[in-house]
Every structure is written in C-alpha cells, then in structure tokens.
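One structure is given here, and the rest of the page talks about it.
Heads up, one of the protein chains got dropped from this complex, but the rest are sitting where they should.
Chains here go by letter, A and B, matching the order in which they are written, and residues are numbered from 1 within each.
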Amino acid sequence: MSVVFRMPRIAVFVAVAALVAACSANTAGSGDATGSGAPGKGAEAVGFIFVGPKDDYGYNQAAYEGSQAVASAYPDLEVLTAENVPEDDNAARIMNSMIAKGAKVIFATSYGHLDAALKVAAEHPDVAVVQQGNLITGTVPANAGTYFGTVYEPVYLAGIAAGKATKSDKLGYVYAFPINQTISNINAFQLGAASVNPKAKTYVVNTSSWCDPAKQAEAAANLIKQDVDVITQHQDCTATIIKATEAAGKYTVGYHADASSLAPKGWLTGSEWDWDKLYVDIVKTAIDGGFTGSKYNANYRVGFKTGENPFVQSAFGPSVAQPTKDAIATARTLLGTEQGSPFAGPLTDQDGKVRIPEGTVPDYAEIEKIDYFVSGVVGKLPK
Amino acid sequence: MSDLLTDVLSGGVRGGTAIMLAALGETLAERAGVVNLGTEGCLLVGALTGYAVAAETGSPWAGLVAGALAGAALALVHAGLVIWRRADQFATGLTLMFFGLGITSLFGVAYVGKAAPGFAPVEIPLLSDVPVLGPVLFAHDPVTYLSYLVAPLMWWWLRRSRSGLLVRTAGERADVLHLHGYRAGLIRGGAVVAGGALAGLGGAQLSTAYAHAWFEGMTAGRGFIAVALVIFAAWRPLRVVAGAYLFGALLAVAPVLQARGHAVNQFAMDALPFVITLLILAVIGRRTLRAAPQELRRVFESSSSN
Partner (left out) sequence: MTATATAPRDMLAGLGRWAAALLGALVLFALLLLVKGANPLTVLWGMAVSTFTSPPTIEQIVIKSVPLILAALAVVIPARAGLTNVGGEGQVVIGAVAAAGVGLWLDPSLPGPVVLVLLLVGGGLAGAAWAGVAAVMRLTAGVNEAVTTLLLNYIALDVLLYLIYQPWKDPEGSGQPATRPLEVAARLPLLGTTAVHVGVVLALVAALGTWLVLRRTAFGFRLGVVGGNPEAAGRAGLPVRRLLLAAMLTGGGLAGLAGAIHFAGVEFKLRPGLTTNIGYLAFLASWLVRHRPLPVIGAALLLAAVTIAGDSLQLDSGLPAATVHVLTGLLLLAVLGWTRRKGDAT
C-alpha cells in the first residue's frame, strides 16, 4: 500500500464527461449504400466466409468447393476464405479484414451471417455482399443480395425414392434446429414420399447442434429401433448418421454431398450442392459492374422452374429400381412447370387444417415462410 | 412402456461409456489430490488420435491404444505443471482444454469425413436375450464391454493393492508418504497420467465405437460433465458408473421420445443433465465433501490465491 493514488475518481468523471460530449449514435447496419462506383467492379479479390470447417463433407465444404471454382475461373483473382466464422459480429470483423485485403465481392455463406453481411454492405458501398440462404426483409441495399437454390425440390424427389423403398412405411429425419429451411425440407421429403406411398410417415428427431456426432448416433439408433428404414438428415456433418444407417442395413438418403461411398448398399439418392456456376456468375456480374439492379441484387432464388438449381439430385444407389427412377423423372419435369410444386394445394398441416387451398401454387418466397409441419410428419414443432 | 425404458437405459450405456471412462480417470487423479479440468481436452485428443490411428493402421484396437496414450500425454502436461511447477490446477486444466481444442482441429482436418474402421456392436449370445438387461447391457460394442471391467478393477485396486494405497495416501496425507520415503509428486503424477489415459480411451470410444467419425469439438462438454460427476459420486468408482449411465440416459431421453412422435422441448432436455447434476450436488454436497480426499479439499476450498 505504498503508492497513494488520489486522482482517479475525479479524473474518471472528467474523462467520461469529455467522452460523452463526443459520442455519436451506434447505427451500424442501418447505413445507406449509395456511393461511388458500382459495387464489386474490377475486384481483384473475393472473400468467402463459412460457418463451419471447410472440410465437413457437408454444407461448408460444398461452399468451399464453389469458392475454388471461382478461383479456377478467374486465375488472377485472389480468393480469400475463412472457416468457422461465428454467426455474430465476429463475421463482420472477418469480412472487413477481407475487404482490407482488397476483396470487393463477399460471399457470406451461412444463414446466420445475414446481419453481419448487411452491416458490412452498409459500411462499404463499393463492395458487393451476397448472403447464402437467408432473406433480406424490406428494401434490399444496392450492393447486397441473397441467393439460394430451392433446396426442397430435390429433397422432394429424394422423398419419392424413400417412399418407394420403405417397407415399414416409416421414414426418419434428423435435423438440428427448427428453422424455416429445415421445415421446408422435412415437409418436402414427406410430401414426396406420400406422393408415391400414402402410408409413409416421417419421424423427426432434432439434435440442437449442426454437428454433434454423438447426438446424431443416438438419434439414428432410436429411429432404427422404432422400425424406421430410410433415414435422411439436415446436419452439417453427415457421416455418423449414414454409417449408423448402413450398419443397421437400412436405406440412406443423403444431404449436402454425395456420400454413397459410406453406404454402398443402402444409398438411395440424395441432394447435393453444386455452387460452381452460380458463384462464378455472381462474381462475373459484380466485376463487370452490373451488380446493382441485377437479379443477384435481390432475394434471388433459383429452382427447377426458373433455371439451374444449384441444389441437385445425387446419383442413385444400386437398389433403386427403374420404376422409381421413372417416377422421379416425371416429378422432376412437373416441378419445372408452372403448376408444379411440392407444396401445390391442397396442403394440410399436421392438425388437418388446410393451409394452401386446392388450385393454389405458392411461389418460392411463400414456401420459405412455411412454419408448420404438413400432415404425415410425426413429431411436433416448438410453438 | 418397458420398451421405452429399455431404450433410454441402453442409450444411457451407449452414450455414458465415454463419460464414464473420463470420470473414472478423473476419479483416479482426484483420489491422488489433483483436479484435472483438462479432461475435456484429454477426451478430444483421445477421440482424434484414436480415429486417426484407426484410419491409418486399419485397426481400431490400435486406435484405442493410441487414444489412451494421447490422453495420457496431455495429462502429463497437466501433471508437470501443477506438481512440478506448482501451477494452479483449475487454470491449467482449463487452458489444456483450449489447447486440446486447438491442437485437434489443427491436426484433425485431414480426418473429418475420412473413413476408418471402427467397432461394431456384438450381441452376446444368451445374455442379450434377457429381457431389459439384455439389450441394455449386452448389445454393445467391444469397447463398452471392456469398460464394464474398469470400475470394478479400479475399486478393487484402490482398496486392496499397495500401489492403490499409495495413491489414496497421496490424496489424503501427502506428508505421511514423505515420512516413509515416497515421493508424493511422482505418485500423483502417475495417477493424473493414468487418469488422462482413461479419458483418452473414452475419447477413442466416442470416435471409433459410438459416432464413427471425427469432428472438431465433438466431445461437446462431456469432459466437464465427467468432472462434476466425480464429485457427485463422492470419488467412488462404482458410483461413477451409475452417474455416467444416468447422464447417458438423460441425453437419450429426447431422441427416444421424439422417435416415438412425442413432442419435447429440446432446450429443456439439453439442459436437463446439467440441472440434475446441480440439484444432486446441492442436496448431497455437504455429505460428499466429507468424503473428499483431504489434499483435494485443500484445492477445492482455497484455490485461486497462490
């Protein structure tokens, strides 16, 4: 206790007063992105952020592979990638350091990166920021946009394969969290199965984690125990469930990536990402200076109806018979037409209430807002 | 109904085995007077090393041994720092958890999604047909069967063997050891390292026999559960087994119910094991503390003021 420090309280108050006088509002994220130059024009670097590891054999790896397609399409372009980027303000920081390294086009590839992406877009009008999978509500800034495939379309087709393959009429779906995208997938899977097998039901189990292999193992074990004989999932890492399903002699419907090598016997089909063309086209649009006002400067959704869906159907496994393949091909063609949709009315929810009336075909934006399970899904959503 | 119970209990054994091995390892260390919060890290390095070695050698048994060695190696760092350098046990343990997380993701990327041979469930003839007990206890992988032996052996060894007595004495009255010409530090270090090996084994079980995959951070707090478990089991190996299976069973309740179409609040279910542990500790805490090894009580009652 030798040093006596008499000043601090007064000093602190003075300092605080001075600082408060110099304060400004904390309005990050609400800025206006109209400024010099077209966003992304003449970019020499492009940045990609991923929420998980870029080698998860799932969602993030697919996005990473897309980034590498950009690298090979534009050899002079520097492609910056960052994995394990959390879905909070850290994401904004990392995007900013990419911009500091010269990136003028940024891909924020996880659903939860949207807020950070919009914040970064507001701070950098000259950078085009696109986000994968979420929706911008309200006005879309001139240098931002979201893009996605209509994931539920190939999932619906895979549901047909599952409905044909099941002998117990019980299908299993392991998911992480009840977000809308997942709900659409589960519904589409059930509707696809029911379209060829009215008795088919889909049992859902969640894991509260995008990748917790031990929980996945437990989920799969319990579904199998309940006589479920086709299992699919919406998880970021997929190997555990597929291996457990194969070991039990049941059928697998894949997600995110072709994992048929993990299930040589039970692999039916699946849905997987192929981002290459879409990523390259977004980068091209931005570099050429045409981002603002383009289809990517919006909530861009592409599906079988509107073009090339980046979410494609995986190859069939050995057990899938020709009639099943034919049924899928027919459905695929129908989905490409005006009246074709997994969610075409009449659509009833679990409680038997009609949600979409007969004769109505919801558009892509409406489908993304569905927040209930359709009839045939066993298991409840949290209210 | 009994079917539901069977599923919860067999899930408890499946999911509880890694926790049990880690908690038994922690029991050993704590009986010798050392807390290792780095158990989470030991589990992680065991999980990665086990999976990687199984993938490279084609032998899951080799993976198991390697996982145990890796857990032991990380625990050796803990032992070295807290015994030789007299560093704080809690801080060092938590740091090792971080270190384990980092080092496994640095070296683990090559093994994410990579195929590796693992252990498959082997039903034990006759025994597996016994109602309830059969599917709960005798329809698992060989590592789980092996794990049944660990707790009884440890119980017997701590009680009956000379070396077990030395470990207990290191945890109760280190000065007595000193009087008799033993080096308490070495004995403690040995217990911590052996404990780390058990945790490493648990990690390897998780990756090669349960999840059949490696993924960074895949232990998801199970090492911390193990540490809490040791206290609520009052440092007794057989009670640790019961606690670990209880935990496993709690983790299994949600999927068991959901697979039958019942609605559960997933977040409440996730919090349940932790809440129940807290409640049990609150109820029996005072009593178990009396059972704590003396040297450990010293660590628990005054830790940060070094």
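We adopt the following convention: a residue touches a chain if its C-beta (ideal position, glycine included) is under 8 Å from a C-beta of that chain, and two chains touch if they have at least 3 such contacts.
The model shown is predicted, which means the values in this text are computed figures rather than measured ones.
Residue B:V227 is the one among B:L137, B:I187 or B:V227 that touches the chain not shown. The omitted chain makes contact with just one of the residues A:L80, A:L171 or A:A200: A:L80.
Although one chain is not drawn, the whole complex shows that of A:A43, A:A69 or A:I94 it is A:I94 that touches it. Only one residue from A:Y74, A:F177 or A:Y300 touches the chain missing from this view: A:F177. Interface residues of chain B with the unshown chain, by the touch rule above, are 35, 37, 77, 80-81, 85-88, 90-92, 94-96, 98-103, 105-107, 109, 216, 221, 224, 227-228, 231, 265, 267-268, 270-271, 274-275, 277-278, 281-286, 289, 300-306.
Residues 1-3, 5, 8, 12, 15-16, 19-20, 22-30, 53, 80-90, 93-94, 96-98, 100-101, 111-112, 114-115, 134-135, 137, 177-181, 183, 208, 368-369, 371, 382-383 are the ones on chain A that touch the missing chain.
As a working rule, only the chains that are shown with their structure count from here on.
Remark: chain A residues 53, 55-57, 61, 172, 203-206, 208-209, 211-219, 221-223, 225-226, 228, 237, 239-240, 243-244, 247, 261-262, 378-380, 382 touch chain B in the complex. For chain B in complex with chain A, the residues that touch the partner chain are 7, 11, 14-15, 18, 105, 109, 112-113, 115, 118, 120, 206-207, 210-213, 215-216, 218, 220, 222, 251-252, 254-256, 258-263, 265-267, 270.
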